[in-house]
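Note that one protein chain of the assembly has been removed; the remaining protein chains are unaltered in position.
Order of writing sets the labels: A and B. Residues in every chain begin at 1.
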Amino acid sequence: MAKPVLLSMKDIHIDGRSGDDWLPIIKGVDLTLHKGEVLGLIGESGAGKSTLGLAAMGFVRDGCRISGGSINFDGIDLMAAPESDRRALRGKRIAYVAQSAAASFNPAHRLIDQYAETPVVHDVMSRDKAEADAVELYRRMQLPHPEEIGFRYPHQVSGGQLQRAMTAMAMACRPDLIIFDEPTTALDVTTQIEVLAAIRDIVAQFDTAAIYITHDLAVVAQMADRIKVLLRGDEVEEADTRTMLSAPQHDYTKTLWAVRELARPAQPPAAGTPVVSVKDITAGYGSTMVLHGVSFEVHKRRTVAVVGESGSGKSTVARVITGLLPPVSGEILFEGKALPPDYRRRTRDQLRQAQMIYQMADTALNPKLRLRELIGRPAQMYLGLRGKALTERIRDLLRLIELEPDAFIDRLPSELSGGQKQRIGIARALAAEPRFIICDEVTSALDQIVAEGILRLLEKVQDEFDLAYMFITHDLATVKAIADEVVVMQNGRVVEQGPKDEMFQPPHDPYTELLLSSVPEMDPDWLTRLLKERAAGRAGLNA
Amino acid sequence: MQATSILLGIVIAVTAALVSGWLFRALLVAVTSGELRRSFRGAPVTASFGMLVILLYFVVAVLAPILAPFPERQVVGAQYLPWEAPYYLGTDNLGRDMLTRLIYGARNTVGIAFATTGLAFVVGSVLGLWAATVGGWIDQVLSRLVDALMAIPALIFSLLLLTIFGTSITTLILVIATIDATRVFRLARSVAQGIVVMDFIEAAKLRGEGVWRLISREILPNALAPLVAEFGLRFCFVFLAISALSFLGLGIQPPTADWGSMVRENATLINFGDVTPLLPAGAIALLTVAVNFVVDWQLHRASGLKE
Partner (left out) sequence: MAHVWRMIGQRLLLGLLTLFVISVVIFGATELLPGDLARELLGQSATPETLAALREQLGLNDPAPLRYWNWLTAALQGDFGISMGNKRPIADLIAARLGNTLFLAAYAAAMAVPLSLMLGVLAALWRNSIFDRAVNAMALTSISFPEFFVAYILIVWLAQSGVFPSMVRISSRTTTPDMLYMAFLPALTLTLVVTAHMMRMTRAAIINLLASPYIEMARLKGLSPLRIVLRHAVPNALAPIINVVALNLAYLITGVVVVEVVFVYPGLGQLMVDAVSNRDIAVVQAVALIFASAYVLLNLLADVLSTLSNPRLMHRR
């Protein structure tokens, strides 16, 4: 690469305070970035990507410190420079785009005021000029009504638009470097596309260098020239994007790549009485209806994936089935017999038959109870197990979810990793010996490798105990991995349903089409191609 | 000159407090082990000073009849005698021994405040947890009732109630406990509401658990830490409220030895430059400071653990 070096970080060590001790977060990472280059920084949670990205600005969060190494930005030693010099760089020459734009815009000021603040404080341009410039950048970021949108307050603008407005704000002083910290993670897939395209264009137009932080390989493949992989504060490997995608060197990177290949083979069509039938359910809160005539069936040893974006009503379906939200009309049949709509009216046995596993294992397990009681309580309540028999049952369940009974039985949830907590959630559901389990986004809070382990475990116990699953998710890779049948939901209605293989083959309902095509693929040319196709589609429509 | 001697006195008192706190922490660390020892080691000096003071008050309250040189209500000499043996802190407006009354005050004032806080706490937190757990109209009725009671300033409301029911120790305890229970109710309810929305409560409800099991096994263990800290704060409020009422002559009635009324009875001495009435007032202040130091440490710890 012929371009001059912009940022050079050498042997960076960063510690975080934990009580009285300092624990390492970054353990000696080097990072070099050339002018106009985009570096993708990927890794799972706890890898230290955000910490490293912020350190590029000479910034650490409260409770952290840089304990070693050097940071050189365009000839300036950021570690040696006084805080006032670093402050003069921030916003002006190095800008930052945060994960949640909704939380990172100040709710008390209009967008334009927050935009103009940086150029005016750094004496780059006058307030009037900054406002005119903002309109230009808003237009380039393809925001609707660029002349007016700046005069709105953050809460008056949608999430995807806010994220673009924040990128425009970062561009205000035409910085040499922008740090993008998971800018699209909080967005739905269909919104993500627009933001990714806008970010990529504007960075190319101004020849700005960027560090793009994400946990999503397919996203980084679209955005970065080079990719660096981090694992627990250490660098695993770094290479040119195409090389990295086609020929990863390190074992860890190979596993990361392989996770995306998991796919459940097609099963023969199910017959007989379905375990659960959802019949023409209409439900809502107060007078606003969230579900409109939703119907589907779940059979023994089969998994139905309910797919949709936020607000599609997919979680409300679970609340109706469990009886937390009695429907306005329609009914839920369990093995052909109608269930009482309110869970308080259901018998203990009816409650036992349908169990639930939650998205956030942190809030789904009582933090003050030990695993013995967490898993043991359903077995004690429903099956009447006591004393030795109960302990034996708990130990069996722990073995089933691949946790060593002696080491785990008396632990608290806080003494477990995220994946282990989710396994306890599964054990608690299995302890009731149910026929049907609702899995509500059970892997979306987990890292890919851990998530894969959970999915494999769910498949194993499904075969072992003849379980029927309803799997709520927004992630189509997860659908591929576990589903037999798919139900696509939008705005409280089922737009398409059928066996998985049919769903991934055209022809589609237009929404399913949009949803499927919006899922980023590992191919670095995917975004370019997709945008071209969509533009062509629009042109075709207009002609 | 007086200002400098006061400043010097403050400096000496603060240093003595910090040193004794430091020593007491060293002692606690030495005699405990495990988890307890680790938390003591992390305690700030102010908090360990607070624990030392609370311990001392407790010992004095329990051993009052042994420690006090004279019986609680006995007139032992002339009025307002100076600080000389055998009346080390002089005598009060009726000629009773000041030191004796101070020691018995630890038992009476602190004991009554503690009983009141305990009563307010049990009633307030049980109702608060219950309201948050069952929700619906029970929650609405209880909450609106508490809102209405809390719209009247506490001291004014207690004055009104004491006018009507008279000023005996029992009515005092009941009146203050009722008023304070509304505050505890509100806190317990809001803490429980934060817990009730968690998925593990939903899971327990769907499992078919009853209300009392939900409260005692699922909610209470998670609400305990903020409730314990609140107990300390409420104790300070109750203690100060009872002292204020006694000082106004409307709380604990003579001849019971009580710090608030002792200030009132001997207040005239102040105008002659005698600081004796400041002793019971200081005794109240010291205990409240001590409890607040400990509570502050606990709250800080709880918030630090969350991050």
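Note that in this section contacts are C-beta pairs under 8 Å (C-beta built on N, C-alpha and C of every residue); 3 or more make two chains touch, one makes a residue touch a chain.
On a predicted model such as this, the values are computed, not experimentally measured, just so you know.
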Selected residue (touches chain absent from view) among B:I6, B:L36 or B:V62: B:I6
Touch with the omitted chain, as defined above, among A:S126, A:Q156 or A:T528: A:Q156
Candidates A:R90, A:R232, A:R264 or A:H292 - the one touching the absent chain: A:R90
Contact with the hidden chain (one of B:T4, B:S33 or B:N271): B:N271
Sole residue of A:S45, A:N106 or A:T255 that reaches the chain not shown, by the stated touch rule: A:N106
On chain A, residues whose C-beta touches the chain left out of the figure: 54, 57, 59, 61, 86-92, 95-96, 98, 100, 103-109, 117-118, 121-122, 152-153, 155-156
Where the missing chain touches chain B, by residue: 2-3, 6, 46, 147-149, 151-157, 159-165, 236, 240, 243-244, 247-250, 260, 263, 267, 270-271, 273, 275, 277-278, 281-282, 284-285, 288-289, 291-293, 296
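What we mean here is this: only the chains that are shown with their structure count from here on.
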Where chain A and chain B are represented by their mean Cα positions, the distance between them in whole Å: 48
Chain B residues touching chain A - in the complex, by the definition given at the top: 42, 198-200, 202-209, 217-218, 221-222, 307
Interface residues, chain A side, partner chain B - complex: 19-20, 63, 322-324, 343, 346, 348, 351, 356, 358, 360, 363-369, 377-378, 381, 428, 432
